[in-house]
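Take a look at the structure set out below.
As you look at this complex, bear in mind that one protein chain is not there, while each of the others sits in place.
Up next, subunit A:
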Amino acid sequence: MKKEDLPQEPGALSRLTRELCYVKNEDGKYETALSKGWDIKKEALDSAWVEVNDRVEEARKAVANGEKSPVYYFMELNLMDLVVLSGYTGFFSFFIKRHFKPSVFKTLSDKKLEKYAQVFDISVSELKNFKG
């Protein structure tokens, strides 16, 4: 990429820093230059967030309809999947899947709820009382 072609299209990161890029100068040699961002990247990131928000909204509806427990919703809200949530809580994925069931969720001990609440950065009562 030639230095003059380096895009300067502000994205989320441009509030914070510019990105260092390797570009060709007039003499055909590599040098570094700073970029504010590139629309192509910005749109890729934006579409990933549209997807995240869709998933969170679907999870919210599932809780409201009594299909899924709040654990499922907060997992999606925190961009986690079973592997990540299992890592943070120490629970096996198999058990977490069970905790997604509203009927099983109701029977969870305070100790387990506390663990989830901590990972999701909320209080136990917020977790317990989330109705979607």
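Remarks
What we mean here is this: contacts are C-beta pairs under 8 Å (C-beta built on N, C-alpha and C of every residue); 3 or more make two chains touch, one makes a residue touch a chain; residues count from 1.
One rule holds in what follows: contacts and distances are computed from a predicted model.
The chain that is not shown carries the UniProt protein name "BtrH N-terminal domain-containing protein", picked from "Polar amino acid transport system substrate-binding protein", "Carbon monoxide dehydrogenase", "BtrH N-terminal domain-containing protein" or "Putative cytochrome-c oxidase protein". Among A:K24, A:K101, A:K115 or A:K128, the one in contact with the hidden chain is A:K24. Taking the whole complex into account, subunit A touches the unshown chain at residues 1, 12-13, 15-24, 29-30, 32, 34, 38-41, 43-45, 47-49, 51, 55, 79-81, 83-84, 87-88.
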